[in-house]
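Beneath this line is the structure, given in structure tokens, with notes to follow.
Here the complex is missing one protein chain, while the rest keep their positions.
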Amino acid sequence: MKLNLVAFGIAKDIIGEKNLVVDYDVMSIAQLKEQLCKDFPEFEALNSISFAINEEYRLDDFALTANDEVVIIPPVAGG
Amino acid sequence: MKLNLVAFGIAKDIIGEKNLVVDYDVMSIAQLKEQLCKDFPEFEALNSISFAINEEYRLDDFALTANDEVVIIPPVAGG
Amino acid sequence: MRIDIKISKDVLDPKICSDFVSHPSTGGIALFIGTVRNSTNNKKVLRLEFEAYESMAVSEMKKIAKAVVEKWDAQRVVIHHRVGVLDIEEIAVIIAVSTPHRKAAFEACEFAIDTLKQVVPIWKKEIFEDGEVWVAAHP
Partner (left out) sequence: MRIDIKISKDVLDPKICSDFVSHPSTGGIALFIGTVRNSTNNKKVLRLEFEAYESMAVSEMKKIAKAVVEKWDAQRVVIHHRVGVLDIEEIAVIIAVSTPHRKAAFEACEFAIDTLKQVVPIWKKEIFEDGEVWVAAHP
């Protein structure tokens, strides 16, 4: 399905841009993560990688919907 | 011996003045406390009563010297 | 309004934060102020750059503030976070909490900064003389 990826921090550096539209054969956050790590192996090296949809963290089993805006959240470091 | 008492807070209210020269037959802080409680029974009702000489707390067994300036320290409540 | 949440490009002000949480029946106000450190692992840091996913960061900061109000009976909570380029010693974050009892203010304030560092989508890049690194990104 078509997904609108948004990347912050090091995720933006890895993907090379802030916004990326992809068409992936994935149903869940877990599958999206797997696919992203295939396309951008540098994600494997991160401490963690999380995802948010509608400003909420979404866990591995969260079901994606076509055209979702999925925000890629690399390890946070506020404060 | 002659002692120069200095009173703060409620101790000043109990004694009736900030500075009081007394001539007590006492050798230690413990004896001074006892004598003070005889002369001013309201001290008995306090939560605690401490004494300082030269800006340091002095314990019960501290030996007094004639003309010491002894500061009476009722329960503190800073902050 | 009991909570004040802000992500700001401008300098943060401790006085504004302590004034906001001040309350006539408060037993104590605790503040945490995070400033930019001049080194990491003995390596000299020149400056920091903070980036936020702003709408979600504000939403997560609100969740933290609400948890502080509920768990510690806080009277007022402020969480202000700076973004952009910060020099050494500049203030990156201020958290202020007022509670009816003193001990709760410390606990709540520490909970808030600990949780902020774990969940709020803000990223920090350390700029060195010979390069730059996204903090905490790699093991």
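A, B and C label the chains in the order they appear, each numbered from 1.
Here is the rule we use: a contact is a pair of C-beta atoms (placed from the backbone, for glycine too) under 8 Å apart; a residue touches a chain by one contact, two chains touch by 3 or more.
For clarity, every value in this text was computed on a predicted model and none was experimentally measured.
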{"item": "Displayed chains contacted by the hidden chain, counting the whole assembly", "value": "B, C"}
{"item": "Which residue of C:Ile3, C:Ala52, C:Val77 or C:Ile113 touches the chain not shown here", "value": "C:Ile113"}
{"item": "Which of C:Asn38, C:Ser55 or C:Gln118 contacts the chain that the document leaves out", "value": "C:Asn38"}
{"item": "Contact set of chain B toward the excluded chain (per top definition)", "value": "8-10, 13, 45-47, 52, 55-57, 71, 73-79"}
{"item": "Contact footprint on chain C, counting only the chain that is left out", "value": "13-15, 18, 22-35, 37-39, 88-89, 102-103, 105-106, 109-110, 113"}
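Convention: only the chains that are shown with their structure count from here on.
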{"item": "Chain centre separation (chain B, chain C; CA means) in Å", "value": "48"}
{"item": "Centroid distance [mean C-alpha coordinates] between chain C and chain A, Å", "value": "26"}
